[in-house]
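Working notes for the structure below.
With one protein chain withheld, the remaining protein chains of the complex are depicted in position.
Now for chain A:
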């Protein structure tokens, strides 16, 4: 136990007492050193604990791949009807449009109400950047996750746009038209995303693959 705090006298004589800075005592150095090493140890120990909160690895790679591509039959979907399927844990609304609904999507009165009527913001593959915002005018396919805070908008008649139908988010009242385009002055900032898709045949939609835009995915859009 060193009761004397001062450095040993041999060292002090070398200074000639000129030093302006107070010499750190042996105890100060040891305390600072111990605290630094102990702190480094505690930080190292924290690494595995924080690491364990990362996403758990999937039990097998094959099972995740199966879910990325999904075929949906639209054979029994009457014109004017819609259905919701779950793709990769996300709700995807598929609507079979009547000719009136397709025409309504190009109505100038509707376009004037929309935030992004020309679909300039990348929420869809290039081949869907058109007036009906879909690959084929008669089928609209949208991921119905509100771009505001992630609730699921419902497909329903919206009073201001009776002809095209639309999506209404119950959480904060965002409204989208029949092509998933958000109206002005709504909390949601972007249109509903279009998933990567193509038609395998006339009545089968394959979700998760878009041969025309091979790099398009839910990770490459502006916001889900």
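We adopt the following convention: a contact is a pair of C-beta atoms (placed from the backbone, for glycine too) under 8 Å apart; a residue touches a chain by one contact, two chains touch by 3 or more; residues count from 1.
Going forward, contacts and distances are computed from a predicted model.
Going by its UniProt record, the hidden chain of the complex is named "Cytochrome b" among "Small RNA 2'-O-methyltransferase", "Hydrogenase-4 component B", "Cytochrome b" or "Sugar ABC transporter permease".
Only one residue from A:22, A:48 or A:211 touches the chain missing from this view: A:48.
Touching the chain that is not shown, out of A:34, A:118 or A:204: A:34 (per the contact rule at the top).
Listed by residue number, the positions of chain A touching the unshown chain are 1, 27, 31, 34, 38, 47-49, 51-54, 56-59.
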